[in-house]
Structure formats: structure tokens, C-alpha cells
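With one protein chain withheld, the remaining protein chains of the complex are depicted in position.
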């Protein structure tokens, strides 16, 4: 965990900070200032199906894209700005300072982009990365299947050769968030049934407009959701869409999962102190106490406990980011996934305790919109410890990969 | 879970209750009245090494022994009274009502006695059971070994034939409570190293005065303890001391474990409301609040929570006893072991929170005796979830035997 | 029922006698057959105006369950509260939205505990026959479940009282034939019998999180006669105490429902663990999950004892403080266990447990609702402490 001398770097970064600040003051549409916490999912998701209503969103995309700043750390050759992580952090810090949204967001940046940079061939990089940077293509994830659950390697989506240059896909994916709004999907598919489970998997990219691809929305216990099931019926895909080697997709898949976990941790921790503010606000509203100590000492204790959990979590995000920036280990995405999602669940449970009977509505005038929405969010939060790699899977990873505890023989 | 008609039984039991009451009023030494909660371990432990100081203890033993009441449910032929469990409960209820101790207590009654009744041959029953009833012989348990931990079947105590009629024992037992005060020990010993682990075990009784048996006391984190290590060096034991068949001791051992678990659950739950009384007393003492609500609402909430846990536990003991009495399943000793020991730990943790800085003493005048003792008891309580079958082992048992969850293949 | 005395404390009978076992098994069969949890989804999506099945309610009346605990003089079966709890447990298994809590636990108990013989005669036979539904309103916005904190007032007029105020979360108000409300009058808390169709009464139904049915009852200068006071005008100062006892019984009855619900959710989850294969093994063979299931099982066993003891105490004890203690105990232990079970049930079901099309999510919605209803765990622990003198 050696850390570069802060002194020398600061000078260069300070200069870059000033440059970015000036750029944003001049070029960012005024209408967007103060509108966003600048999290990895707060902003324009791109894609052909739902162009933005607000032309300023496209203008902000254009001015940043021109400097490669929609994907600041990606190489310039693929539409990025070739910046270091430290520089990128300065850029995001400054946007956050101004409440500016990231110019384009989505799974292209957080998941498939970094994966293509690592495993894609030159043609694939040139085909997809600039399109992601420009927000032209929106991506969704085709990992989970109905019979797999946490056992992601249990891939059944059939992928069989069709002539020398094509594959035919048949089967079903589930939990494909926003599949109905996406242009492309990255999939795990089964190319060899005789090999050991992790062996016969291929990582393949599919254009959602291909004939035979059908997304269907899933309703959750909290109501409508971005999740879909996606069905594949004789879907013909060029062999050139395979990332990495045929039957070697599991390696690609695991790398992408690491990107996903970090992203979940970061997206939940993106607004320091927000949990405390939210709970104190709910306490003031529902306990009818405009100021001073929260009158119920047990609820006050609970709010403080969750708030402290938030603070410790937030500081841990900072600490690990600094450790990574200093070249230290960055293998702690599993603990952040667990900590982030359980913090979120405790936050909503505490909020529900504060809301009391006002949290028991589903529909109807007896409840205000805010209360009804909060209850739905509480329900939704139960999925946080399941999706993106369940807590149980993360605990397995920590036990084995971080603590080195032995496998069962 | 059919229940015998309460009406008819009550009449007979009422009569028996009156009889017992009269017996106790007349025959029990006055000096013993009101001295005991009548738990399975509160009283005279018997044995040759430590005869009781108080002659009234022996008188109480004598008058009950004459009626078989030191072991009320055991057959008359072996020194018991041949009573039903329902009658025995009435007897204990009445003793408890008067605060009378059980006449003799110990592992003879709670563990080896019931096991000999089930698995011993006639000679063994006649040799040992009356001696237990009379409190002549005190028993200790030789199960655990240093390398076994929860894996009780991993028995290494070597037991090799020495001529046709004897075995020679070599090895070590650990956690042999009160071994230094006991006359006999019941042991698991390894008679076949080639067989599967559970197969080559023999259940054998050993007179502690045999040459080569040496107990050594163990000090715990809480200070002095009843635990010992017991060493066996070329200890010669008659083959007639084997209970059940040679190499078939594991069946005997498991039955005894069931008796042990029930006993632990019952001994902890023996005084309903005692946890609440203790914690309220500690709160009044340490928070300087002679009456009224406990002034600290968070501590008050904790006391109430533990007290409710106690009440639910106590009621569950009653419920399961009633269910057993009515011929229902009695297989729930594992949940009672877990519930009892964790209740005890939470009770002491809460007590320590109430004591605050007064709980931080080991020795010295700054602390009163009661506080010092309480701290030791808190430390001691940590062993409750380890000894007598760890919580982990109990959870395994519940998962597999009660819930029927599958084993790993 | 026998009370065995040990150590000065009565030992409560906590097992079912033969008749109760038969009752239980009949109820279980009926509920399993006629009241699948999926009904909740259908009723919700169809925006059913009543939100439960009238036909089923009538069947339950015919089976004698609605009059189970009602006195024989009012055409009831004359059994105990314990017997009612046996049935409620089974209804709770499938989260039945029928008006059990409103009519049997709140309404009927209020009438039995506080009503004049005329009032009882007027309402109890209809309740037992499944012909009359009763609601009870005691909570108000901002009162957080404490009846004394409500603002509804009754003002004496020449011939009776005028009621003004607003009650929230009134279970089954939208279908009730009678609504009992608490109101401050002359420094007391009185209970009043209100005709839902009387001028000045307005009822707004809402869809509740757990798909039981509830609404807001607003009273604007509603005129009632002296005979509308529960227990008659002479019993006006008794309302607060009756309401306390009614709420204690509601806590116990609700806890019995919760017991059934947690048992069913747990059973479904254990079955899922046995069937669902991941990583080429049944999920249930993973030790970390086994231990969690075993802990839930232990919590449920302890909750069961608390609930049965509380129900038995209603029948055996003449001391309302004793019932109140057991009510707090049963509700708290059941709430804690139920919430844990419902939460873990979803987690252990994984993604499918989060979908609306699977039934298991309904248990979490019910668990949260019961956690808050008739006293939070915090409030009931404080009540327990107070009743135990600290």
C-alpha cells in the first residue's frame, strides 16, 4: 500500500481541476447545474429507443464527448480522454460540486465497456466503445437464468454453430434490467454441454433488434420494475460477436462481475450523509418534532446507529478508493457490496419504523405520495442483497478469496 | 399430539400431591426449607470424596431414599419409586414450593443412570443404579478429547484387550467436570481404529481409583472451574464394564447426549422470572433508582427484551414438557439447548451493561463481591454455547433431523 | 382446563386437547383448499370493491368459527378465546383478508367486554351468523396508535352526543354495519356505536400494503343517542379501560394469525431449499443456510409458546393486567419472529421471491403491517416493563 507523494501530484491535479472548472463554467448548459448528485446512474442513459426530451442533455453530451470526457479514463482511440483515475476523480468531483449530471451513464460505461477494453479484439473495441461514449447504444446484461439463481455458471442458453460464421441462440435470460429500452445485450451462452460447467460458456454480444429476441417486463413486490425476462428463439448471431474465445467466456464474465459489484457499492454511497438527512426528515415529519432531539429515544438511537453505519461505509469507500489510487489492493468489492446493500435495507427499515402507520399504504388518499413511494422503495430494497451477486455469494468470495479459508474437499 | 383427559388424571395427581406435601411437612429437615430452587444440580452431589457437612442433608437423603424418591421415575428394583413423569413433576413441584433441594443430584441421575436403564445389563443396573440413588457414587463424563472438539466421535482414547477379561486404556479426556471429586467415570474409548469413525467406539465405565487415572484441574477465563483433564496411563478395566456391545458405543453415547441436552435446557430454565428479577435488581442498584421505571430508556428496553426472551423460553419448556407428557414428540432438546444458553449469555451481557464500570473489576476493594462474581459469571456464560454440544452442532441437528434439510453429498 | 400450580405460578396448558386438534385440522384443510394466498393478487388487480370473499365469510359462519367464542345466549358456540386463536392461526397461514380482526377481534370483543345486554343482543348473533360486520376506529393521524392521543371529541347534546373527528387505518370500515369509535368526552375516553350510514359519516377506503382492507372514517357533527355509548351512558367512563382490554385481545389474536403466517412462510421456504438446486446441490445442503433456517425454527417455537400462553390467559385470568402482560409478550415475540422469517424467506427464495407473481412477498407485506399495528415492539416492551414494575 505505498502512496505516491501527495505534494507533487497535487500541483498537477490542481491545475487540471482549474481547467475542468473553467470548462464546466463555460460549456455546461446552465439548466443542468444543480440537478444531479452525479452518480454512475444519474443522467442520460443513451440509446436509440428513448432519446432525451431535453436538448441541453444532448448539448452537454456533445461538449464532453468532444474532449473524450464521457468516458474520461478510456483511451482516446476509442472515444475516451485517456486520463488517470486520479484525474477522472477530479473531473467527477468538480461535476458533483456543480450538481452536474454525468453526460451519459449506463451499463456500457460500468460493465461492458471496461470488459471490452480488457478482453475485446480491436474490431469490437472500435465498433462498440465509441458508440458507448456517444450514448448511441444502450446495453443490458444477459447473465441470470430462471434455473440458475446465484449459480451464474449454470448457463443453459443454447448457442449452437450455424455454418462457419454464425451461432443460433435459444433459451431465456431473466433480470435483464431495461432490456425493453436497450439496443444490445451481452450474454453468457452455453456452447459446450459436455465440458465442466464453467468451461463451455461463451460471452457473446447480441443486437436486440435481431429477429427472435423478445423482452417482457417483470413486476416486483414493490410494483413496476426495470427488470425483464428476455426470450431467445432461433436468434442468429455472427461469430464475430464473441468476446474472448468460444468456451472461455467465464473468465470474461467474472471480470465483468467485479466491475458490477464496485459500481453497486459506489452508486449506493454516492451522496454522503443522505441517509441521515432522510431519516431525520422522516422523524421530524412523522413524530411531529420540527427541531431538537428526536423525541422517542429508541427511534433516535436507531437513526443514529444507521447514520453511523452510513458514515463508516462512506469513509470506507473513500479509504478503498485512496488505497487503489495509491496502487494498493482493490479486491474489496465484495465487502462494499454487502455493506452498501445492508445499509440501504436498514435505512429503509428504520424509515418504515419512523413512518409507523403512514408506511402501511399501497394506494389511496390516506397517504401522501412520499409515504407511498417510500414503502415501495423499502420493498424494493429487499432485492439489493439478492441482485448483482447475492450477499451469500459475496460472503463466499470474502471467505475464500480474501480470508483464504479452505474449500470443502 | 393427543393429550390424556386432564379431568381424570388431575384427581389422582391431586391425591398424590397431598400425600407428598404431607410427607415433606413431616419428614423433611426444617433447616433445608426455603434453601433451594430445586434444580437438577442444586443439592448434594453424593460420592465418597466429599461427604456433606450438614447431617440434615443426609437425613433428607435417607427419608427420600426409603421411598425411592431420590430417583422417582426409576424402577423400584433399582432403588427408584417407579413413578410416572407426571407424578415425578408433582413431587418436584412440591419440593420447589417448599424450597427444598433435591435429595441427591448429579450426572448419575441426569446422564449415566437413564443410559444404563436403557442399555445396561442386569448386573450393571444392580451394581450402579442403587448406588446412584443412595448418593454413594458420584459420576463424571469422559467424552471430549483435546483433538476432537465438537467432533465427539473422533475418539482417540486407546482401549486394547488385555487377556480375555480386560481392557487397557491409554490417552486423555478433557472437560471432565468434577473428575477430581468423582468416584467413577463413563468413557468413550477407541476399540477399533480400522472401522469407520463412529463404528469402533466402546462405552466403558471406569473406577477413578484404578491405577493410572489422574485428573488435573483446568482454569477458565472466569477463574477456577469444575473442569478437569483426565489422563489414562495403562489403566486396566474389566471387560464387564462395557455398556452395550464392544464397538457399538456410539449408539449409547448419542442417547446419553440427548439426556444431557435436555438437562442443560431444564437447569437453565429452572427458576421462572429469575432473569428479570436479577436484571431489575441490577438496574436499581447501578442506576440508583429504587423504584419506578428504569430511568435509562435504552437499558430499560434491553431488560424488557431479555425478560420477554426468558418468558418465551420458560413457556416453551412448559409447552414441550406438556407435549411429551401427552405422548407428543420430545425431539426438541436442540432448540432448548440453544435458546437456554443464548438467553443466559444475553442476560449476562445486559447485566454487564447495567453494571457499567462496576463490572470491570477482577479483584480489589473498589468492587463489591457481588459485582466481582457477576463479571466472572458473565465470562463463564461464554462457555454455555460451546459445552454440552456447541450451538453449531445443535443447529446442524435441527437442520438435518428436525427440518430434514439435505446433507452435502 | 386445569391449572397446575408450580412455584406459586399457574402452569398454563399449552397443548391442544382433542377437540382443538380437530378444529385445527378442519380449519387448516378449509383454508388450504379455499383461501390460497394468490387470492390477494386477484382481489387487488380486479380492484374488488369489498377486497375479500363474502362467500368464504359465509362458509366460515356455517363452520361455526365466527360464533366460536360468542356466548351461547347470543347464538354462539361458547368456546374460549384459545379456540378462536386456533382458527386464527390457520387463517393467518394464508393471510386471509376476510374481516376477522375487525369483526371478531375488535368489534365482538368490545361488545362482549363493554356492551350492554341490549347491545350484545343486537349485534352478536349477526356477527356469529356472518351477517354483520363491525369495525373499530381508535387511531388517528399523528397519534401513533395511542387512543388517548386522538383528537376526536364527543359533545353532549340534549338527547345524546355529537361526534367530530377522523379515525385512520380503520379495518374494514368500508363494509362495516357498525363502527365503534373512541372519542374524548368530559375528560374521559368513551366508545361510541356509530351507524356508517348516519349523516356526517364519511368513509374513504384505501388499499393497504398487506391487502387487508382499511379506510379513514371521518365524523362531522355526527349525532348519536345515549344508547350509542358502549355499555350505556353510565359506562361512559369505562371506555378507555374496555378499549385497552380489546386491544390486548386484538394483539393476541393478531399474534395467532402471525404465528400461522410465519409457519407457512417458513415451511414454504424450507421446501424451496430442499427442491431448488444450485451449484449442483440442493440449496438446503449449504450449511450457512441450514443454520439460518434452524435459527428461524427456534424463534418460531418460542413465539408459538408465547402466543398460546397469551390466548390461554384470556380464558383463565380475571386480571386484565395479566392478560396485558401476555399480550405484549405474544405480540412482540411474534412480530420479531415473523419479520425475520418473512425477510429471510425472500432472501432465501432469491430473485423469484421478489416478483409479484410469487406468493412469498405477501408475507413480508403482512409482517411489516403487523409490526406496526396495535403497538410497536418498542411500545409493548415499555408496557411489559411497566406492568412488571420497572
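In order of appearance the chains are A, B and C, and numbering begins at 1 in each one.
Everything that follows uses one rule, which is that a residue touches a chain if its C-beta (ideal position, glycine included) is under 8 Å from a C-beta of that chain, and two chains touch if they have at least 3 such contacts.
These figures come from a predicted structure and were not determined experimentally.
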Residue among A:59, A:96 or A:346 touching the omitted chain: A:96
Of B:26, B:211 or B:363, which sits in contact with the chain we cannot see? B:363
Where the missing chain touches chain C, by residue: 286-288, 290-291
Even though one chain is not shown, chain A touches it at residues 1-3, 6, 10, 93, 96-97, 271-273, 276, 280, 283-284, 292-294, 297, 300-301, 303-305, 307-309, 311-313, 315-316, 318-319, 322-323, 326, 328, 332, 335, 338-339, 392, 394-396, 398-400, 402-409
Take the complete complex as the reference. Which residues in chain B touch the chain that isn't displayed? 144, 148-151, 154, 174-175, 197, 218-221, 223, 287-288, 296, 298-299, 352-353, 356-367, 375, 378-379, 382-383, 385-387, 390-392, 395
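In this section, only the chains that are shown with their structure count from here on.
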What's the distance between the Cα centroids of chain A and chain B, rounded to whole Å? 55
Rounded to the nearest Å, the gap between Cα centres of chain B and chain C is 41
At what distance in angstrom does the C-alpha mean of chain C lie from that of chain A? 42
Using the touch definition from the top, which residues of chain A touch two or more other chains? 298
Residue numbers of chain C (touch at least two other chains): 378
